[in-house]
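Yeah, one chain of the complex is gone here, protein chain that is, but the others are all in their spots.
Our next item is chain A:
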Amino acid sequence: MTVIHPNMADENAKIRARDVCVYYGDKQAIDHVSIDISPDYVTAFIGPSGCGKSTFLRCFNRMNDTIPSARVTGLIELEGDDIHGDRMDVVQLRARVGMVFQKPNPFPKSIYENIAYGPKIHGLAEKKADLDVIVERSLTRAGLWDEVKDRLEDSGTALSGGQQQRLCIARAIAVDPEVILMDEPASALDPIATAKIEELIDELSGRYAIVIVTHSMQQAARVSQRTAFFHLGKMVEYGPTSEIFTNPIEERTKDYITGRYG
């Protein structure tokens, strides 16, 4: 069963999940996972392919709703509000819980419009000047401002892969979310671009609660303070990253960390 290290229960948890199950049609992808996500740390989900870590991540902003056959049960709370409850609109939820995808997916619009997209639909800026401020601030936080400030009207798709991914992070930041979900954000990038993304995650942690799914254990070790290991749809072990990587309790975690499978 799930091993949770001491002191992982969090009174101030940003996201609290209890007994979450996800089904794709008849197939169960996530089996009774409970977790508290701290607002102050970067939390990494690791595990072999198909273990359900991405599926679980997508529960937090209800992206599984876009898959017709997917069904989610259990309780997920954002700051104590049930995200499936009547008082939570999915549009509001996604404004509060941003997401960065595996493959950079800028819109085929200008760099400026890519960032302005979220603030515009959520009505965050009244005037063009406000929007300019948001765009500059988001790009600056994403570490992209200096590279693109002279060509904000160029297409977002014309940037390099790493720049596109930072553009997507800036886009997520622009609506000022509380949580940023990252689904293997560096797996389509080269090592230098990856390093930049990891640096960026480090800078953003503290300001936003960050949950990152990653294939790379080194990446989890580098960027996260909390790690959850998933296997076959179950959360096997959850604890401080340093503990998980140096002193795992579960045999399966140890096997995975030491590269015996996965």
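Some notes on this structure:
In this text, a contact is a pair of C-beta atoms (placed from the backbone, for glycine too) under 8 Å apart; a residue touches a chain by one contact, two chains touch by 3 or more; residues count from 1.
Simple rule for what comes next: contacts and distances are computed from a predicted model.
Between the names "NADH-quinone oxidoreductase subunit N", "Protocatechuate 3,4-dioxygenase, alpha subunit", "Urea ABC transporter ATP-binding protein" or "Phosphate transport system permease protein", the one given in UniProt for the chain missing from this structure view is "Phosphate transport system permease protein". Contact with the chain that does not appear here is found for just one residue of A:Leu78, A:Ala95, A:Ile134 or A:Leu189, A:Ala95. Annotation: of A:Val22, A:Ala142 or A:Cys168, A:Cys168 touches the absent chain (contact as defined above). When the missing chain is restored to the complex, the residue among A:His5, A:His122 or A:Arg137 that touches it is A:His122.
For chain A, the list of residues touching the undisplayed chain reads 61, 63, 66, 68, 90-95, 98-99, 101, 103, 105-109, 117-118, 121-122, 157, 168, 171-172, 175.
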